[in-house]
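Subset of chains shown; positions unchanged.
In this document, chain identifiers A, B, C and D correspond to the written order of the chains, with residue numbering beginning at 1 in each.
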Amino acid sequence: MSASIDSAANEMVDKKSEILFERPHALTDAITNYCPGCSHGIVQRLVAEVIDELGIEGETVGVCPVGCSVMAYDFYSCDMVQAAHGRAPAVATGLKRVLPDSVVFAYQGDGDLASIGMAETIHAATRGEKISVIFINNAIYGMTGGQMAPTSLPGQVTQTSPYGRDTETAGYPIRVCELLSTLDGVALAQRVTVDSPKNVRLAKKAIRKAFEYQIQGLGYSIIEVVSTCPTNWGFSPSDAFEWMRDNMLPYYPLGIYKDIKAAKGEQ
Amino acid sequence: MAYVSVDKMFCKGCGLCVEVCPKGIMALDMDTINAKGYHPAVCTDQDACIACMSCALMCPDVAITIER
Amino acid sequence: MAEHAKMPLNIMLAGFGGQGILFAGKLIAYAGMIDGHEISWLPSYGPEMRGGTANCSVCLSDEAIGSPLVTEPDVLIAMNLPSYERFIDSVKPGGVVIVDETMVGACTMRPDIEYHPVPATEIAENSGLKGLANVLLVGKMLAVTGFSSEKTLHAAIEKSVSAKHLDLIDLNRKAIALGAGIPDSDACTA
Amino acid sequence: MVEKVLMKGNEALAEAALRAGCRFFFGYPITPQTELAAYMAKRMPKAGGVYLQAESEVAAINMVYGASAAGARVMTSSSSPGVSLKGEGISYMIGADLPAVIINVQRGGPGLGGIQPSQADYWMATRAAGHGDGHVIVFAPSTVQEMADLVASAFELGDRYRVPVMILADGMLGQMMEPVALPEPIDSRSLPEKEWATNGHGGKRTHNIVNSLYLVAQQLEDTVVERSQRYARIKDEEQLAETYLTEDAEVVLVAYGAAARISRTAVAKARELGIKAGLIRPVTLWPFPVDTIETVIPVAKSFLTVELSMGQMVEDVRLAVNGRSPVSFFGHTGGVIPTPDEVLVAIQKAAMGEQFDLVPYHTRLTGGAR
């Protein structure tokens, strides 16, 4: 049988066949604008799968600020709001305060969340705003063509650190989970990655937990996904994951940085 | 055994599924080029598939469906 | 159009990102500049570039150039099918269209233009000039339009290629010469 | 008859918003709008609404953006420097066709400036609340009563045309008390549903999107053009102005807000001196009430614009008059309040057919009456 799924082939599949894996309902049929092999695609799918599993598509509003995922409003089937660069936490706050019974998530890049949007991030977190933030840390400004991000590594060459990030003048990368976990309003802060099927599964679990904590009204939850940008890093997708493992993970260790339930001994 | 199908329209030929398949049965079809200019992936041996889902989990473009 | 090209000459180059469309445009622009014309070079830009198509407008003129955006090209160089399809209708009647036949493979439906298909990518690969199909096509354009001279193009190459890559300069020169010499493929005359 | 209460302008704005069904307020402290936020902080929790002190004006306007996207009637307020910071957010609201009410209780600028009353943000309000082609509707109350009344109109028009609406007040109006008959509270449930709102599709419709991004230029132009058609309707239907003694006026003053109050006194004084002066008081600054200007053109021999600025609205008057009469300017800025007598001197000059720009230093040089 051919691997193609043109309609004829589809019809040949036994009607009673069990579907083990398919496109989640919470994703539209739009082809994304992400480059081949970009982590954005994986993480975006995980969020959609979680929405499906929790059966909350009709009550969910997503916020996509500026970054490579700016057009996520076309990709998700739930209601979507495009937000100004860095302001997703504020926009999500406005939404959530009006719709306290809805589920509001923001999908932010590292430039968005940790550079221009740092004040909004810290304050949504300290307010314990009941939103879930999916944070794509790819150590670069993807959308604008590869400038230094607040999470770019020391020595990392980017368009705006052409001689490698010099910590003397450009400072040090920010570890967002570590930073946020000092704040009282944070219910969950966890760092994951998606470089292998196993890690993808773990990432999804974390995202699900973030949504659940929101639904339980526990506060602000953030899942930082250490990600790749094959295009601007100049690697193939799988080499990009390799570079990420070798260089980013030591600086950004995976793990749970704050879990309000675990802390309370509930888990 | 499972049916692994790749939607050519979505696939961007990134090769991540190829990389992770424990059975080595995913490959890019160099003879096909889709509308976006990519060589889509294809399962070369459905019978060998163990339905481990690795390919689908890694696929950034949700191009893969797995059925039994 | 084989005599020295009339000014103004508005050129559109288009293809996939990575085929060297912008570089080919820059060569033409530099040549125009060295020849003493007014010139402008305008790329398409933005996210659409990523992975997708790239195109570039080059204007040569003997007067101040107004809009640098070429909407009705005198010359179209197309390096893939989507680009060919996007721009073919905008070419001025009597205009010149040069296509990389390896990538485009289409014959034109327009009788009112000069159509020059050449299998540039194939020839480049077979001639040790892999990746220089773009420059080959500039050579072909030189031959077809006479917009400049081979000497000027050599100078343009020197300006466009970093001096660190002397070998590259040489390859580019070869590509110009090779391109200028390729006859039109007869794929479409059959 | 509704009993009148004595209220500060800032408080009247807040109370009127509550009565217009506004249950969401996001702001950041700044003088001289303080009482508005304080009032909201007190009342919102009791009204079942949300008062949230944002971390900054930037955050506040983006919270407003989110709340408006969710379909709520929502308000923010600030003063000049804080309104500058909202520029990007306002532009986003314009681009995403989101209504909301934005209060600017103006103070002297530029920069940190001062905290005394000013009208120096006229251009920012009417021309360039942010980048790009776009407008907000701008109301300019001149009494505390009007502050209460215009809030309701602001929410109304915002929802009807899907544009942000700004109320351009100043420190004087914000701080002063006058008797006010408060409008009846509306029943929020009676408001028409916002079908475009991103409040969860509940499986009942396709997903809504709130967005201002259009990467294809032609699509972006199309949205701007569609919006400009709404603007054209607003210009046709929503101009508001009050006139005072304009019927036979040869010198027509044009002034809004606090400056209009002073001008009105000056006009009365001028009439006592036998000068046929009158006053047009724009209540909407955008759309500018060109139709009202048109009505006085046949009789008017000259125009005099009075502002608490170096002269901004005067350009709109000149555009409307388009050379048919001289249009002069008199003003003070930085929080200095012109006196009616100073304005009277300017009226006398204008009555003599001069055209001038009487910025303050001139007045002082020529021994103006302050």
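Please note the rule applied: a residue touches a chain if its C-beta (ideal position, glycine included) is under 8 Å from a C-beta of that chain, and two chains touch if they have at least 3 such contacts.
From a predicted model like this one, the values you see are computed outputs, not experimental measurements.
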| item | value |
| --- | --- |
| Composition by chain label (entire complex, not just displayed copies) | A x2, B x2, C x2, D x2 |
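Following the convention adopted for this analysis, only the chains that are shown with their structure count from here on.
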| item | value |
| --- | --- |
| Rounded Å distance between subunit B and subunit C, as computed from the means of their C-alpha atoms | 37 |
| Inter-chain centre distance, subunit B versus subunit D - centres from mean C-alpha coordinates, in Å | 59 |
| Subunit A and subunit D: spacing of chain centres that average the CA atoms, whole Å | 41 |
| Touching two or more other chains - residue numbers and ranges from subunit B | 36 |
| Contacts with 2+ other chains: residues of subunit A | 35-36 |
| Residue ranges of subunit A in contact with subunit D within the complex | 28, 57-61, 63, 70-71, 73-74, 76-84, 87, 90-99, 102, 119-120, 122-123 |
| Footprint of subunit A on subunit D - complex, ascending | 24, 26, 50, 52, 54-56, 58-60, 62-72, 74, 88-89, 92, 96, 198-204, 207-213 |
| Parts of subunit A lying in touch with subunit B, wherever the complex brings them together | 1, 3-6, 9-10, 13, 17-24, 27, 31-32, 34-42, 45, 194, 196-197, 200-201, 230, 236-238 |
